[in-house]
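Every protein chain except one is present and positioned as in the full complex.
Labels for the chains are A and B, by order of writing; each one numbers its residues from 1.
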Amino acid sequence: MKLPDDRFLSPDPSQKKIALDIIESSRGYPIISPHGHVDPALFVDSEAVFGTPSQVLIIPDHYVYRMLYSQGIPLEDVGIPRVDGGHSDSNQRRIWQVFAENFHLFRGTPTGIWLKYELSEIFGVDDKLNAQNAQLIYDQIEAKLTMPEFKPRALFQRFGIQVLCTTDHAYDRLDHHRLIRKSGWNAEIRPTFRPDSVVNLDTPEWRENILRLSETSEIDITSYGAFVSALEKQRELFKEFGSVATDHAAPTAYTTTLTKREASTIFHHALKGHIRPDETKQFTGHMLVEMARMSSEDGLVMQFHPGSFRDYNSEIYRKFGSNTGADIPVLSEYASNLHPLLEAFGNDTRFSLILFTLDESTYARELAPLAGHYPAVKLGPPWWFFDSLNGIRRYFDLVMETAGIYNTVGFNDDTRAFLSIPARHDLWRRASADWLAGLTIRHVIDMEEALDMMAEISYRLARRAYKLDQSINIEQAQGVTNGLTDL
Amino acid sequence: MKLPDDRFLSPDPSQKKIALDIIESSRGYPIISPHGHVDPALFVDSEAVFGTPSQVLIIPDHYVYRMLYSQGIPLEDVGIPRVDGGHSDSNQRRIWQVFAENFHLFRGTPTGIWLKYELSEIFGVDDKLNAQNAQLIYDQIEAKLTMPEFKPRALFQRFGIQVLCTTDHAYDRLDHHRLIRKSGWNAEIRPTFRPDSVVNLDTPEWRENILRLSETSEIDITSYGAFVSALEKQRELFKEFGSVATDHAAPTAYTTTLTKREASTIFHHALKGHIRPDETKQFTGHMLVEMARMSSEDGLVMQFHPGSFRDYNSEIYRKFGSNTGADIPVLSEYASNLHPLLEAFGNDTRFSLILFTLDESTYARELAPLAGHYPAVKLGPPWWFFDSLNGIRRYFDLVMETAGIYNTVGFNDDTRAFLSIPARHDLWRRASADWLAGLTIRHVIDMEEALDMMAEISYRLARRAYKLDQSINIEQAQGVTNGLTDL
Partner (left out) sequence: MKLPDDRFLSPDPSQKKIALDIIESSRGYPIISPHGHVDPALFVDSEAVFGTPSQVLIIPDHYVYRMLYSQGIPLEDVGIPRVDGGHSDSNQRRIWQVFAENFHLFRGTPTGIWLKYELSEIFGVDDKLNAQNAQLIYDQIEAKLTMPEFKPRALFQRFGIQVLCTTDHAYDRLDHHRLIRKSGWNAEIRPTFRPDSVVNLDTPEWRENILRLSETSEIDITSYGAFVSALEKQRELFKEFGSVATDHAAPTAYTTTLTKREASTIFHHALKGHIRPDETKQFTGHMLVEMARMSSEDGLVMQFHPGSFRDYNSEIYRKFGSNTGADIPVLSEYASNLHPLLEAFGNDTRFSLILFTLDESTYARELAPLAGHYPAVKLGPPWWFFDSLNGIRRYFDLVMETAGIYNTVGFNDDTRAFLSIPARHDLWRRASADWLAGLTIRHVIDMEEALDMMAEISYRLARRAYKLDQSINIEQAQGVTNGLTDL
């Protein structure tokens, strides 16, 4: 099943012709991946190889195995490691067989679209995966994965990735990033500063994380003031390694401004291990405003994506840990919740806040009106469950009339599965072209505008929103890291 | 106006051709109606006949008369019976005339689509109903209704209904179901266990209902323990008559786990007639978890559809009672509300919970992610206001990418109007074919997959989700009921 040229496009022949011309115009643009969860360790060693087909396509992709689990297939049967020491199948071919037998579950889903792309475009597998041909296809992929052109660095080049941002704990020493630089490989792989695990006081390992932050920052965090200083220092470290952004999650979009004394009091309660009810929420809300302040000063773009009930299924969490497909979106509210933060920094043109949502009812109601008014606010692309064919269509439909494309930031693939990156950008670009062709054939825009907007949506918006042109370049960063001797 | 073959399909000729092929492939599938409100009394007597055209098409269909009422036409004028003893018109031809004069109100509505189908396909009326031809068409339908092939049992066969599930009070003796069995007619008409009127403590006739439950179950309900036992015993009775499912409504999706002592205390307050504020909500939430426990043990599929403000218009309720088109949907939340229930039984593969909603913003936000993770959770079809052409399209759009079709359950017609059953399934299948054709022409799936998915959506998903293959078959049930002598 070679992928058809007109995949994902609306069927009207006139509109499709326009869409194909628009897609053609965007072929030259490299991939900008400014937000994702690929492990930088993959790229440290130029000779590194991927594992088995199951280790590449199934085990790191919770989109895949949550669907199998929803049909009653134990996660142990597809090799998801137990964090509680329980047994999980390690027979890679048996795991693959389970996946193949249930491949029909992905019909009509974005995961199905990405998997088809990966099988066909990356591995040259043109047969539809099923129970019968499962082992044969396993053989094909396994053989490919041993070839030099299937090493992580080779695929990075083949995929045409210009920038790849990872997501890193605030206390991270950025060792993998150091080693990549040290290796002399000049790919633009940039860290992103994610402070949730030290800011959200109910994080299970919060105290250990504070110790880690103390150690990395070389600031002894015994007070709220020291905590803020340590964060600021680490942000500087991240910037030295090319970081352009921070990344924040929270159960809700609640923000608030505490006095320094109030913040100190809560922080001390946390250090002593007895937080009072509501203090976690207050502190998270306060730190979001504080991070906005830091961003307005150091220029790191602030990304914020509230609205997920994390680790919803506690049995799965106990057995398999976090990020296993058991996070459930919740009803979200931005207007009232973000008001304190925006009152403080919304009109500050040095500050840039990119908002994401898992509640699509907020697109047209709150997010597009906020992005369409505040200089500091931009809208992130459809996220998580929604970077799908319909999800992208709904996003364009609900957001663009009020916000305009120039208050959006292009695409983020946000993936843990490195091989799915080109598949996701392919879907984004095709869905974008389809949308633009729909506007063109309705004479809302003309073809010249459509082509220019396609360049924005595919490439320029992301570079601009994440300040990739202004940020420290990789050569400079290498100068910094080559001088480091602690690795 | 003979119904056109390509009704409800998207206009692009290539896509339409695919859709027509998909529809053709599904013609052989009988109707599975696993959830509805048809009165089983209709089928007790093989010689029963329907009433007048007005009694068949208007008076039992609150979708029809709520629209007339919204335009200022008193419900008395269309013969809706007053429960308060007030006068209502009984002139069947006058009622019909009012309906015909206002037939334009149904333009573009699902009710309009169903009515056209019923008039054309069932009664062979090809003229558009209006004020002028109203009495002539009344004559035509009236004549048909006296013919043998228009008796309820004959239409049941003609409609190709394989399974029809009714909805029955938890305290029901299932007399109509007994009589149907006793009559030797082997249609699969199955009861559904609906305990709302004994579980929701603010039901107006709650104490009478408890007495009824005591009587039917032959368990004297003087305690919470006896209440639970009576429910369990009645569930067994329902299963003997072929029941495969339970059905639950509540104002919200709130669930909670009370201790036995807490539940007992509230139940005693209810028996004594002085419930404290919030106890109703607590008890309903607790009983939902308790019913999930029972389902995990006895295998009855649990259906849950919260989110309606019932009997919203108290003047209408006083005059005409419940289910008159005056129930208004409310903002709904599932993730937090269902958490206690899912923590207890979500991973239990013996348990099956089918969720419905009247708040479409929950489809993509909460329901599809829950169904796409939990083995126990499935998503019901678009419900009530939403089993319409656009409602079905939105459902596919918002649900399927995250949940996949295999975590959904096919269609429910959910109707009180027996004659609308084939019209509703026709619309569902055509809208499904249109969706599948859209995916096919966009190369998201291929034709082989589309045809297989159509078989699932039209037939197999419903049989599987409602365990119709495993459940006690009608012949067995007849063995049971033939031995009963209390009728």
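Just so it is clear, contacts are C-beta pairs under 8 Å (C-beta built on N, C-alpha and C of every residue); 3 or more make two chains touch, one makes a residue touch a chain.
Small disclaimer: the values here were computed from a predicted structure and weren't measured.
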item	value
Touching the absent chain when the full complex is considered, from A:130, A:146, A:186 or A:347	A:347
Absent-chain contact - pick from A:357, A:402 or A:415	A:402
Residue among A:24, A:127 or A:446 touching the omitted chain	A:446
Contact with the hidden chain (one of B:183, B:257 or B:313)	B:313
Residue in contact with the excluded chain [from B:106, B:123 or B:171]	B:106
Residue ranges of subunit B at the interface with the undisplayed chain	1, 3-4, 6-12, 66-67, 69-72, 104-110, 112-113, 128, 309, 312-316, 325-331, 358-361, 385-386, 388-391, 394
Residues of subunit A in contact with the chain not shown	12, 14-15, 333, 335-336, 339, 342-343, 346-347, 349, 361, 364-366, 368-375, 377, 397-398, 400-407, 438-439, 441-446, 449, 452-453
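Following the convention adopted for this analysis, only the chains that are shown with their structure count from here on.
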item	value
Chain centre separation (subunit A, subunit B; CA means) in Å	41
